[in-house]
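Quick notes on the structure that follows.
For this depiction, one protein chain was excluded, whereas all remaining protein chains were kept in their positions.
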Amino acid sequence: MATTDTHARTAEEAHGGPEAAPTTTRRPRLGQVAQLVALSLGAVVFLFPFYYMVVGALQASPNPGPSGALPDPSNMTLYNFAQINAAISLGRTLLNSSIFTGGVILLTLLLGFLAGYALARLEFRGRGVIFTLLLLTLVLPFQLLMIPMYVLVVRYYGLADSYVGMIIPFAINGTAVFIFRQFFRSIPNDIYEAAEIDGASQLQILLRIAIPMARPAILTAIIVTFIGPWNEFLWPFLITKERSMQPLAVALANFINTLQATIANPFGAILAGATVLSVPAVVLFLAFQRHFVQTNLGSGIKG
Amino acid sequence: MLAKMMRSTALALVLLLVAACGGGGGSSSSGSEGGAAEQTSGPIEIWYSNNAQEIEWAQAQVDAWNDEHPDQQVTAQEIPAGDTSEEVITAAITAGNAPCLIYNTSPAAVPAFQRQGGLVALDEFDGAVDLVRERSGDVVDQYTSSDGKLYQLPWKANPVMIIYNKELFEQAGLDPDDPPLATYDEFHETARQLVENTDVRAAIYPAPTSQFFQSWFDFYPLFAAETGGTQLVEDGQAQFTGDAGIAVAEFWRSLYEDGLAPREEAQGDSFAEGVTAMNTAGPWAVSVYTDIDWGVVPPPTSEGTPPDEIWTFSDVKSVGLYTACENQATAWEFLEFTMSEEADRALLETTGQMPVRTDLTDTFSDFFEENPQYEVFADQTSRIVEVPVVPNSIEVWQTFRDAWTGAVIFGDNEIEPALQGAADEIDPLVGEGG
Partner (left out) sequence: MSTVATTGGDTAPKRPLRHRLFGSQPIGYAFAGPYVVFWVALFAYPLCLAVYMSFHDYFFAAPGAEVDRPFVGLDNYVAAFTDPAVQRSLLNVGIFLVINVPLTVGLGLVLASALNAALPFRTFFRAAYYVPYVTASVAMVGVWLWLFSGGGLINEVLGPLAPDPTWLVNRSWAMPIIALFATWKQLGFYVLLYLAALQNIPVELYEAARVDGASLVRRFWHVTVPGVRSTTTLVVILATIVGANFFTEPYLLTGGGGPNGASVSPVLIMYQAGIEQGDAGYAAAIGVALAVVVILMSAVNNFVIGERE
């Protein structure tokens, strides 16, 4: 497997790697310290633009130079948030974003879980074709499909100006199906076979074994499916021009395009809006990532 | 596994191809809605841009109309004015749910919408074209399409001029009230002094990016000035490969090469932040740059021209009447209503943008007395050039822009062959009949 050289990587490679579930804490070894340092440096690189965005959102007047990266208490204000709220109503748009994204997640989990499981575990003719169809949804860019899909949704299904119309094209995230398929394939066969020998039907296997075991996959799928519709700025806008129905990402994009000339610190207001847009995603991740801890999966096989 | 996957892929693709060739695409065969509807009256829908001042104007107009026409109510929605609006309009035309009127139709997009069968020719309404000519004068010729009909109503103009920061000019030792910006040589020298004697990053800062419309704000105003009102393409032929076009290109190239205009795009408003001493701007600048002491001059020409003879780009927005409209009679009447002298006056007062009206300064002389900063723009509206309303107009501009970024902004290619190459591609494009 190809790997590349970066500072962080060679340091981590020497001293990193997974440990077992937390054992007694010994005095930190040099290796662990170095690993922490490397990770911290990397974290700085990754976090810096986000940090800069937050700093910019809090600035009263924009400071484009390098010194603008440091928070300057005399230049701080929450006014930008008030401004963007006045321009695009954060409360309403956040609600719309939630409805849109929530609908997509729900449908994706429902359809994707079943489809992923079937593609991974069940043998039926046409399985390969379905897999190819799945690939096709990922490979073709939205820009190509956008207008025909719009015509379809608006003219043939009559779903203009509706949340359903917004949700439908995103309602199944091909990546999520992939994730489920991958996950189910990686579970050792023994578990399924044990249940089959016990006489369980496929449906029972699905309900009693697959769903409970699939928690990491479900959580991953939720987190992954969340981002797409949450940050999507074109499709909902095509479907409806009603300001009261637009999600935050759409309203922010429109603001960037046209309204900025009307207020004093547009850069700050945009960053304020972007900050608000990113917070729920981060919170969601923080809430779910707790569950990504080593489970003793192996022990499920015994007995 | 690989073989199996290839087989499935092949099978799926074959199915698709069969469906595609056999199915025949579909959208041209559904003829359920007639193109030329009878001109009926009734409720209509309109879209306008989401610029705050335009919203104010539009709402006032809609309310005034609705009060007097209870059975022909107008409902209105906003769309953003950015390049995404073209996408939205194209999609709406294709789906058949475009509104009756869009007060944000870009003249460059009109040929495309027309080809789609999305626009209604104003010629179909009795007396309409005469009315438009009465309001706007001969400039209407620039807005007629290649089939001789008028598919748009030129509504408001933002003539592009050069705005400069008086304070920075003083700092650089230049006269802020009579700046030396008339000839290319003067302009170049002024730019050099600005960059050397102040801490601006740029003397002038047009966007150096590749979007098709960017040329409207660097090349086109100067080309209009240099040629005294020639469009990019006239009579099916590109006009920019002559001396004028080359002179404009070489002038801009010298600015980029000498570091007087940056090759990277600006973040935020470079003029407002003092990053640049000059920029191109229209009358919208009056209400935006309230914190800066600014002045305005027309674009420079190679030898210098008296200001009252200089032409520039119009940056007009038109109103289109779309075929998806059911009650086209009402649509035309409402359009007419919003082009009246009172409506134009309201437009001027609310937004500061110039209605495309002949004798602008005379008709609204009281407004210009109270707001003298607008006067120079109003005067300029009698000498404006539009983008050519020809088939494939957007592709034409993209082709031009691609040649421009290569030869002028980044200096990778020679100017004359680059422009000639663009012209060679453009001539056949405009020749393709609608």
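By written order: A and B. Residues from 1 in each chain.
Everything below uses one rule, namely that a residue touches a chain if its C-beta (ideal position, glycine included) is under 8 Å from a C-beta of that chain, and two chains touch if they have at least 3 such contacts.
Predicted model only: the values in this text are computed from it and were never measured.
Among A:Asn75, A:Ser89, A:Thr137 or A:Ser162, only A:Thr137 touches the chain left out of the display. Across the entire complex, the residue among B:Pro43, B:Gly96, B:Gly229 or B:Gly304 in touch with the chain not shown is B:Gly96.
Between the chain not shown and the residues B:Asn197, B:Ser210 or B:Asn371, the one that touches is B:Ser210. Within the set A:Phe81, A:Phe183 or A:Phe237, the residue that contacts the chain not displayed is A:Phe183.
The chain not shown here touches subunit B at positions 1-2, 5-6, 9, 16-17, 19-21, 23-28, 30-35, 83, 86-87, 90, 93-96, 98, 112, 115-118, 201, 207-212, 262-265, 267, 323-324, 392, 394-395, 398, 402, 405-406, 409-410, 412. Considering the complete assembly, subunit A touches the hidden chain via residues 1-4, 6, 8-9, 12-22, 31, 35-36, 39-40, 42-43, 45-47, 49-50, 52-53, 64-66, 69, 110-112, 114-115, 117-119, 122-127, 130, 132-141, 143-149, 152-153, 155, 168-169, 171-172, 175, 177-179, 182-183, 185-187, 193, 196-197, 199, 201-203, 206, 216-217, 219-220, 223-224, 227, 230-231, 233, 249, 252-253, 256, 267, 270-271, 274-275, 277-278, 281-282, 285-286, 289-290, 292-298.
The criterion applied here is as follows: only the chains that are shown with their structure count from here on.
Averaged Cα coordinates give subunit A a centre that lies 38 Å from the centre of subunit B.
Residues 4-5, 7-9, 11-12, 27, 47, 49-52, 77-82, 84, 87-88, 90-91, 94-97, 267-269, 273, 284, 288 of subunit B are the ones that touch subunit A when the two sit in their complex.
Subunit A contributes residues 62, 64, 128-129, 131-133, 135-136, 146-147, 150-151, 154-155, 160, 234, 237-238, 241-243, 253-254, 257-262, 266-267 to its touches with subunit B in the complex.
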